[in-house]
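Of the protein chains in this complex, one is absent; all others appear in place.
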Amino acid sequence: MTDTVIHIALALIFPPLLLGVIGKTKAAFAGRAGAPYLQPYYDLFKLIRKGSVFSETTTWVFRAGPLVTLAAIMAAILLVPFGRHDAPVSFSGDLILFAYLFGLARFFTAIAALDTGSSFEGMGAAREVTFSCLAEPTLFFALITLARMTKSLTLSAVLTQLTPAAWLGAGASMLLLVGALFITLLAENSRIPFDDPNTHLELTMVHEVMVLDHSGPAFGVILYGAALKLFILGAVFVNVALPISTGNALADWGIFIIEMVSLAVAIGVVESVMARLRLLRIPQLLVGATILSAFAMLLVLR
Amino acid sequence: MDLTIEPAALLLTAAAVLALSGAPWLVLKGPVSGQRLAAFCAVSASLLGLFAAAAVLAGSPQTVYQLGWTLPFGHALFSVDQLSGIFLLPLFLVAGTASVYSLSYWSAREHAGARKLTLFLGLFVSAMVVVVLARNGAVFLMAWEVMALSGYFLLTAGQKSSEAQRAGTVYLIATHTGTMALLALFSLLRVANGTFDFPAPHSLSPMAPAATAIFVTALIGFGGKAGLMPLHFWLPGAHANAPSHVSALMSGVMLKMGVYGILRTVMFFSAVPAWLGWLLLVLGAWSAVGGIALAAGQRDVKRLLACSSIENIGIIFVGIGLALVGMRTGSPVLVTCGLGGAFIHIINHGIFKPLLFMGSGAIIHGTGTREIDRMGGLARRMPVTSPLFLVGSLAICGLPPLNGFVGELFLYIGAFTEGITSPLPVVALAAPVLALAGGLAVITFVKLYGIVFLGVPRSDEASSCHEAGPLMTAPMALLALFCIVFGMAPPLLFRLVTPAVGSYGGVSGGVLEHVGSLVPLVPLMAANLAMFALVLAFGAVYLRRLRALPVASGSTWGCGYLKPTPRMQYNGTSFSELAVNLLGMLVSPRRLKPAMAGAALPRDAAFRYAVTETVLDRMLTPLFRVSGMGFSFIRKLQHGQMHIYVLYIFATLFVLMIWTH
Amino acid sequence: MLTALVLVPLIGAVAAWFIPDNRLRPLVLPVVAFAHLALTAVLLADTPPPSGGGWFWLDPLGKVVLLCISMLFTVCSVYAVGYLRFRKELSNRVLCGGLLVCLSAMGMVTISQHLGILWVALETTTVSIAPLIYFNHNARSIEATWKYLLICSVGIALALLGLLFLAYSTYIAHHEATLYLGSLISYARELNPEWLHAASIFLLVGYGSKMGLAPLHTWKPDAYGEAPGLVGAILAGGLVSCAVLSILRVYQICLASGTEIVFFKQALVGMGLVSMAFAAVFMAHQSDFKRMLAYSSVEHVGIIAIGLGLGKGALFGALFHLLNNGLTKGGLFLSSGNIHRSYGKKTTDVVRGALVRIPWSAGLFLAGFIAITGSPPFSPFISEYTIISNAFIDGRYLVAGLFLFFLAVVFIGMALTVLPMVMGEPPADADIEPNGYKDQVLTVGPPLFMMLVILALGVWPPEFLTALLRDGAAMLEAAP
Partner (left out) sequence: MSPLADQLLVLVMLINIVMLGSSRLFFSIRAVAVQGVILGILPGLIHPFSAHLAGITISIILVKGFVIPSLLNDAVHKAHIRREVEPFIGYVSTLLLGAVSTALAFVFAEKLPLASEHQALLIVPASIATLMTGFLILTTRRKAISQVIGYLVLENGIFVFGLLLTEAMPAMVEAGALLDLLVGIFVMGIVINHISREFSSIDTSRLRDLREEE
């Protein structure tokens, strides 16, 4: 019970902080003071209280988009285990539902973007759906591999039953898997090298350009949803990458939070040291990730 | 309900009523009355049929009916089992809705050919009913051919455009060539069985010499009808050019007849060879990815939907392939998941694809064009059709909380369990393939819905379009309702197919229970409801915020550009261009470059971007051309010189003499 | 009774010859035809005993052919009345006379049990049809007539030589030489094999050229293409059936001989397949729809030959197909005649969208196309499928495979010609020189009736017919 409460509370409150951490890290690299850690929260509260501007071309789809997206992501939250604690909701086959919930979210973000009739947002939507379509097989290869490792069909089991032993046992395939997952993580959350969240040239954007026209609370919802998504996928990643578990529940929560923060730092580092890829290179990288995960699967099967 | 009802009898009655539904109009003078009457007959027959089919699935007795006939092909046997029931459900659902839809979409006032169309529509549907009921090769063939031919007339009746005619010809040739394979198939079955009557289930041995030939001919004949790659070449043209409610029937039901045929053929055998399962799996996967890739690149609403039918057929065959492999390797779970997924998807695709085709019909009816890139902003002008179409699009992408997801879920679970348990789970590779297809489906249908309904109109047709009448929207609404209900309450679907899976796959109740526990149907229902509640809650909150806060409205942010025009929007072609290029090897896209004609100032030129239908454009058409040349060489024999003709006679004499000495 | 079958049409012919009025003369045709039909019905009901010293008798094989001929001719005669109204410019004396003489000769073929008489009757049909092909009196028709006449005469001459061989083989066997079918069958085992073999070859080639088996079919497209639709119908339905009957007689003898039949069947299957192949090749890209029908006729005699060659169960199919082919071809030729009338051309570059211009005829033509390509629910499907399935049962997979393959190719070729003709956009009326043709009861009714019969036979063949066909098949099944 307590775990559930912690789980949900953590999932709802913690995510924006990751963005703050990433920002700080990048600032540090740039030798700037940077915005405070809690800046994302300020932004959100600001947006919630701001008025909205709607383009005449838009319909109810534009307004519904962010909400459905958020709902889908929140549903996903309930399925993912944090730390070594089972997810509040967990049933056989939930990992497929998990994957498809993001599909739903994507669908609505994309049509909301198209609703504005702006060429840029259409462009963004096209890129978003195409790239994540390429990321899809990677995710499933990874899921099968993990499922086979843990002999289970529930996300909780798959992600919590991994132990450091897995690293000793099937180190190579774990390595490939983690690599593939990290790439997917960056791609899905449109971070550098796939997309630059705070560039100002719309032509180069992917995710950001889709939400150009959203404003006020709706925009807040979108930012919040993006943070949640980063958090969830991050959680999946760290559960696979660092399957460390002390028997103690609270300690595990602590470890988890530390892991997440360090992940955020890692992302920040990557964003500071790497440049954004050329648009045409992105598919190649994604396909590469797919191949990695496929190899991982083969190694496990062997 | 009365437990002593005879479903077969009811179904035969329904078939008869449907067959005759169009007839009265041939004599009735009035432009409307006949069509109304036909629709009424169709709807009542459909209700009857649905009732009967439900009774069958509920496990009511399977009596065998024998009609007396004088043909030398054994006995005219009819019966219905749960396998038939699975196919009858969507059949009658679509038949009823389509006939109502046609009242307004193809009304006698606007279309001269309406009489013919109505007549053949009735024949078409009832022929399909008979196909499913037939238990004798000859009866099956006759019904099959009637179905194929009336399909051709539905496709071409009252359509003068050469494109439609070409599509019709390709369709007719394809289906008739397939029928040749079926003639062989049923002859072989007779050789194996001794009579034209269908063999008893699992009575034939796969080791029999003819068995392989039987499977191959079945694959050619039925696979071609189902639109399984690479025999799909007739499909896009046919579905795109038929009247929309006909496309709905063709895609939603007729394709499934091919699936039915293969399932039925397999059922005759005590076991299936390993290669068949694998082959179906591979072909299914190929069709799934290839079909949706083809769809992604289309510029014509109905062509796009047609190609996505190939994808869905592919998904169904992946399920069947899984099941057959499962039967071979003796893993009942795989069998159940495969069959369950296939059956559920058969029903689902029979609901949302007709919904989409009828939607496209409404669009065409409203705008008068089929080109995606000429549309836009229809959501404002078609407030009813637009959400219904959205439901269909979500369902066909297999996204929760709609019914499309349920079938795919079964397939995933099957692949995953295999991936966990079996020593060498090649089958598990189906999962990533399905995932890829799903991703492409999202691209395709975001494009379709987004470009057609959202944004600003790209042409006068689009801006001057009008909403369809209630007679068209009501059937769509019904289908959409089914999508939502089945999506929200997945256990319902599983309950529908369970008996069929059990009887067909020979799976014990225990295994069914087990799979029921493996596949998260109840949790899914919960999750769907939860999500629904969340959306409602957010909606409420958001609306309150909006009321509380100032809301302005302006033009779309053009990134500093102040005079955006509709033509500056991303259009369908540009939306899918990125993906289509990535899938170049599947669809070999062609750039039709603008010709820079003219003097110093080139005149305005058009840039087109089209995908190739490889089989038809790159293989068959050239083949025909070459064979035509070869023939014309032989035709010189008929040169008109009579003395040489006399020489032929003596040559023949001579040859016959030589032949025997 | 039997003699009436021959005499009635002859009397009609004489009458037609002496009726001066061009408008009244055609009426003789239906009168005689219906009398003939009635006579046929009676003869089928209760068959009179052999007459003329056993030379004339109506056995089941004869009955099948007679039925086909009589029905076909009746329908054509009604059509002729309507058709000749549009051809007032030409005298139809020769046409009517020729048709009736031909009818009487065909009747003779069906009842004669003496191969000599059979030969004479067959030659008579050949000669009597020749002037009819020339009905249109233009260069093309004269050419067609000439080719038809000479090639068929050569063929029939070879057949005569074959008959002489046959007679000589009996002579060698120290019986008095005879051509009486009954005694030939009873002596068959003692006949000298070499001469019998030679005879069977010559008869096959001779009658085969009349029947139109490839490569002896060369006259067919020309004659069918240039003759009026109605004559084409008689040629394709009637004369072909008579030729097939003659072949069947030879078949009986070979069967009785026990040894010869093996070769004869092989030869039939071989030539049948060759015919189908020829037809398939020549139907592709065929721009002249009457010639296309001619090749389709080649295809179908091929099918019949294959059916006969396969023997056993396929025989039923072959005999049934004889009937179906006759009737369906009748419907096709009559409706194609209407289309030809209405457009004044018979090439597909002009003939397009007929369904708009003359809905009934075009619809019938389309239905005929569907029927002749062996699609249910029309009766050709029944016969063809019987043949195919029996080919499989006998393990003749290669034959069956080729058969199906050729069927498919033929369908493709025919579809590519017929569908644009019937469907699609009609040409502007400016492209067609005006002519008075309109669909009317007398020109559309007959083919319509024909198609209805085909449909009925395909769904519910009457008991007596199937019984008749079975008896016929039994005669070809095993040596007595």
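Should a chain be cited, it is by its letter among A, B and C, assigned in written order, with residues numbered from 1 in that chain.
We take it that contacts are C-beta pairs under 8 Å (C-beta built on N, C-alpha and C of every residue); 3 or more make two chains touch, one makes a residue touch a chain.
A quick note: this is a predicted structure, and the numbers were derived from the prediction, not measured.
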Task: Touched by the hidden chain, restricted to displayed chains - done: B, C
TODO: With the full complex in mind, choose from C:Gly62, C:Gly82, C:Gly225 or C:Pro420 the residue touching the hidden chain.
DONE: C:Gly225
Open item on the list: Given that one chain is not shown, which residue among C:Pro131, C:Gly182 or C:Gly401 touches it?
Closed with: C:Pro131
TODO: Spell out the interface residues on chain C facing the chain that's missing from view.
DONE: 114, 116-117, 119-120, 123-124, 126-127, 130-131, 134, 138-140, 142-147, 149-150, 153-154, 157, 160-161, 164, 167-168, 170-172, 176-179, 192, 194-195, 221-222, 225-226, 282, 287
Task: Missing-partner contacts on chain B, residue numbers - done: 632, 635-636, 638-644, 646-647, 650
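The criterion applied here is as follows: only the chains that are shown with their structure count from here on.
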Open item on the list: How are the chains arranged in terms of who touches whom: line, ring, star, complete or other?
Closed with: line
- [ ] Specify the chain with the shortest distance from its C-alpha centroid to the centroid of every protein C-alpha atom present.
- [x] B
Open item on the list: For chain B versus chain C, what separation do you get between their C-alpha means, in angstrom?
Closed with: 44
Task: Centroid spacing, where centroids are CA-atom means, of chain A and chain B in whole angstrom - done: 36
Open item on the list: For chain A versus chain C, what separation do you get between their C-alpha means, in angstrom?
Closed with: 78
Task: Per-residue overlap in chain C, given as positions that touch at least 2 other chains - done: none
Task: Set of chain A residues in contact with two or more other chains - done: none
Open item on the list: Give the list of chain B residues in touch with chain A in this complex.
Closed with: 376-377, 379-380, 386, 390, 394, 397-400, 405, 409, 412-413, 415-417, 419-420, 424-425, 428, 431-433, 435-436, 438-440, 442-443, 445-447, 449-451, 454-456, 517-520, 523-524, 527, 530-531, 534-535, 538-539, 542, 545-546, 549-559, 564, 566, 568-570, 574-579, 582
Task: Residues of chain C touching chain B in the complex - done: 146-147, 150-151, 154-155, 158, 197, 201-202, 204-205, 208-209, 215-216, 218-219, 221, 263, 267, 281-282, 284-285, 316, 353, 370, 373, 375-377, 381-382, 385-386, 388-389, 391-393, 400-401, 404-405, 407-408, 411-412, 415-416, 419-420, 423-425, 460-463, 466
Task: Sites on chain A touched by chain B in the complex - done: 48-59, 61, 63-64, 67-68, 70-72, 74-75, 78, 89, 91-94, 96-97, 99-101, 103-104, 106-107, 110-111, 114-123, 125-127, 129-130, 132-134, 136-137, 139-141, 143-144, 147-148, 151-153, 202, 212-213, 216-218, 221, 283, 290, 294, 297, 301
